[in-house]
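Note that one protein chain is taken out, while the other chains of the complex remain in position.
Going in written order, the chains are labelled A and B, and every chain counts its residues from 1.
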Amino acid sequence: MAQTGKTSKILGALALFFILLGLYWGLIKAPPDAYQGDSQRIMYLHIPSILTAYLSFFIVFVGSCLYLWKRERRDDILAYAAAEIGVLFTALTILEGAIWGKPTWGVWWTWDARLTFTAILLLIFIAYLMLRALIEDENRAAVSGAVLGIIGVLDIPLIHMSVYWWRTLHQPPSILRPDKAPWENIHPAMLEALIVNGIAFLLLYFYLLSQRVRLGEKQEELKNRKLYGRC
Amino acid sequence: MELLRQTYWLLWKDVRLELRRRESLMAMFFFGALLLFLFQFAFEIRPDRVAEMAPGLLWLAFVFTGTLGLTQLFQPERENSCLEALLLTPFDRSALFVSKVLFNLILMILVESAVFPLFAILFNLDYWTLLPSLFAVTFLGTFGFCVLGTLFSAVTLNARARELLLPLVLFPLLIPVILATIRCLEIILRSGAWSEGLPWLRLLIAFDVIFMTAGYLIFEWVVEA
Partner (left out) sequence: MNLRVRQLSKAFGSQWALQDISFDLHGGDCVALLGQNGAGKTTLLKLLSALIQPTSGAIEIDDVNLAQASARVRALVGYFVPSAHFYEHLTVKENLRLFVALYSMHNNGTDLDDALDRVGLLHWRDRFVSALSAGMKCRLVLAKWLLVQPAFLLLDEPYGPLDGAGVDLLESFVSSLAQRNKAVIIATHQIPRALALCSRALVLNQGRLVFDGERHEAALNLDRLVGSLLPRGKQWNS
């Protein structure tokens, strides 16, 4: 337990350092985009956000599988924490997308594939949290969450395919395609900024995750003390 | 095989109960019909646009109606602690999953078979020659709906606000089924040719196979204590 606390603090410190570095790199050091100007800079946040959201989902999946297999509370706490933080980062991704969208396309929202897909991810995360909250028995809630975690992750490739086909099999491709990976033909200076911010986000993510897991473990400990304390 | 036998008996039980109580089937059909009326009031479905809008509207009607059926799906097991009674026996828990999926599928197909013609009549849609293709696609979509629906109906069995929670959890996961089925139906109504719809069809079949398998394997954990 003390180990987690220490690791968490280190992660937090590193995250802060890299965030500041990333902000500098992204906002000041990297050159503005040829077409989009400064509004392109949000990509330095947007892409790492998406990646951490996917990472979160993956961790929910792993935690869910482990929990169903071994039934250790630790794995369930991890899955739940990853879902909570996942909601945060997914919502952030959508918000960043909207902030970029307004100056670029003139609208806050567009039903393009990537945004829609990210919104669906958010809905699934939220459904996970609501499911856990509304089931009273703790063990059943954990098992139910694990089932949703596994089914959700199995479904993601199918959702991805269906949403992208929905938007591409009928729409003509547009010039400003936001779902085109920006690291194709990306300027090296921009790539550097992206990597720095990527590292910053990962560290931030793991810091938040470790804090949340610690909180979960403390809650578990409290519960056990109440139970066994008066034995 | 023991599994088939147990699935048969569990399905027999649900069919018997439904024939006697007739709660789900009638309610689902009338609800579906009601939705068609609401759609007309909401969307003003003009004759020149019917073929375009039909798949989406119909499928939405089926999804909402199906969700009604899903909340009732495990009702017999909730009464009198019958689920407990089942769990005391050595039956294969996955048999319960298969029997409920089949039961829900039967209910939905019956409702769809009544609502589809009603839609055609209400909105003057002429599709009789395309019926087999339309049916095949609808069947695959309904199957996917029933598989995930049954799984999560069991998962949310004892949750609070169950009638709200079930759609909340289920609908995002059903997006591939909804999109694929609607697109395929659209393509068939528009051109009658399969080739354009092939990727969607493959997606639908993949969905059905993956989640039937996943549900089958996972169901035991869902119902046990």
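Keep in mind that, in the parts below, a contact is a pair of C-beta atoms (placed from the backbone, for glycine too) under 8 Å apart; a residue touches a chain by one contact, two chains touch by 3 or more.
Predicted model, so just to flag it, every value in this text is computed and none were measured.
Subunit B residues in contact with the hidden partner, per the touch definition given at the top, are 2, 5-6, 9-10, 12-13, 16-17, 20-21, 76, 79-82, 84-93, 225.
Against the chain not displayed here, subunit A makes contact via residues 139, 223, 226-227, 231.
The definition used in the following text is that only the chains that are shown with their structure count from here on.
In this assembly, the C-alpha centroid of subunit A lies 32 Å from the C-alpha centroid of subunit B. The touching residues of subunit A, when paired with subunit B in their complex, are 68, 120, 123-124, 126-127, 130-131, 134-137, 139-140, 143-144, 146-148, 150-152, 154-155, 158-159, 161-163, 165-166, 169. Those residues of subunit B that touch subunit A in the complex are listed here as 148, 151-152, 155-156, 158-161, 165, 168-169, 171-173, 175-176, 179-180, 183, 199-200, 203, 206-207, 210-211, 214, 218, 221-222, 225.
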